[in-house]
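Note that one protein chain of the assembly has been removed; the remaining protein chains are unaltered in position.
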Amino acid sequence: MDIEDPSFWRAGAISTTLVMLVVLAFLSIDSMRVISVGGANVPQYDVINHQIGYTYNWSRRADVPVIGGPEPLFGKTVTAAEATALMRTGKLVIQSRACMDCHTIFGNGAYYGPDLTKSWLDPAWQQIWMPMTGKATREDAMVEFLMHPDKYPTWTRAMPNLQLTQDEARATVAYLKWLSSVDTNGFPANFGQSGKQP
Amino acid sequence: MTASALIETAALLGLFVLAGGGYGSLYSVGRLWARPALIRAGSVCWIAAFALALTIALRTPLDIGWKLLILASALVYAVIPPLIWRYLERLHHEQEIRR
Partner (left out) sequence: MYRSQKLSLRYYTAAVALFGVMIVFGLLSALYYLYPSLLFNVFNFNMSKILHIDTLVIWLLMGFLGAVYWYLPKELGREVEGMWLAELMFWVFCAAVVVVAAVFVFVQYGAANEFSMWFINQGRKYVEAPRWAAIGIVVVMLVFAYNVIATCIKARKMTGIMWVLVLDLIPLLAVYLDAFPAVTNMSVDLYWWWWLVHMWVESTWEVLIGCVMALVLMDVMGTSRRIVETWLYIEVMLVLGAGILGLGHHYFWIGTPQYWLSIGGFFSALEPLPLLGMVVHAIYDAGTHRMKTNNQPAFWWITAEAFGNFIGAGIWGFMMTLPQINLFSHGTQWTVSHGHFAFYGAYVCGVIAVLYVAKQQVSGADVLGGRAWKWGFGLLNFGMVGMVMGLLLAGMAQAFYGRAMGGSTLMAFTTASENPWFVSGMYARMLFGVVFAAGYVVLVYDLLTSPRRVPALQAQPEPA
């Protein structure tokens, strides 16, 4: 073993890299199992037929989503296939309008607008937008807002109108509801618990 | 973690690496110009880094695993600059001989 010999370090570089790549491959296979739809952390798309909550779990030492009883979106229970179609459109809305170049989802994206991970659960829908839009339900207020965000500003930074059709807006709301059911290891922490810290 | 503990801990973590970097730089420049005073200043930086690691271990709400990792890396920071410096010297010296 001659540490001045480049070939020693070349062997080191190759073997280190290979070991790390193999470990990463195994971890990725396992992670895919967990994050595929229906995996341990990512519910099926038809979870949107249910109530979704987010509460602190003492054994996990983190906030976790809680799936509750039936609470169909727009008052209509959807089949698994319908839910999948909605999600596909919803995701394409998010990509085609470049939502994540203003907002974050799971904390990834841009920081001009608020994080959307738990947007479905945001008290602002009830407190601000339902009265503002005159809609009776959270999801209807969301659709109205997404279609005409420039009409309902809450502060100086308003959201621009991205010309969502009604179908696109409904699919986006469905997507946001599903997103809030993903187990994100407690991100964001203390959601809606202003002032209370564990 | 409380809001103030968050900022304090992050600041300590940043200062810790900064002190490690200060040690590495001062040590190397000291060797380059053969200035023992700079090398001593470098050691002071490392002591600061170690003190910061201790502060992190004793005074922040980080989990025990992270605290141990930071204490261990303080020791690794101590050896990296001299080790690399000596290695580079050996490498270049051997090269001179070969020529």
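The first chain written gets the first letter, and so on, giving A and B; residue counts start at 1 in each chain.
Assume contacts are C-beta pairs under 8 Å (C-beta built on N, C-alpha and C of every residue); 3 or more make two chains touch, one makes a residue touch a chain.
As the structure is a computational prediction, the values presented were derived from the model and not from experiment.
Residue-level contact of chain A with the missing chain is found at 4-6, 9-10, 12-13, 16-17, 20-21, 23-24, 27-28, 30-32, 34-37, 40-42, 84, 87-102, 104-115, 117-119, 122-124, 128, 150, 154-158, 160-162, 165, 168, 171, 179, 182-197.
Mapped onto chain B, contacts with the missing chain fall at residues 1-4, 6-7, 9-11, 13-14, 16-18, 20-21, 24-25, 27-29, 32, 61-63, 65-66, 69-70, 73, 76-77, 80-81, 84-85, 88, 91-92, 95.
The rule is simple: only the chains that are shown with their structure count from here on.
Averaged Cα coordinates give chain A a centre that lies 39 Å from the centre of chain B.
Residues 1-3, 87, 90-91, 94 of chain B are the ones that touch chain A when the two sit in their complex.
Chain A meets chain B in the complex at residues 3-4, 197.
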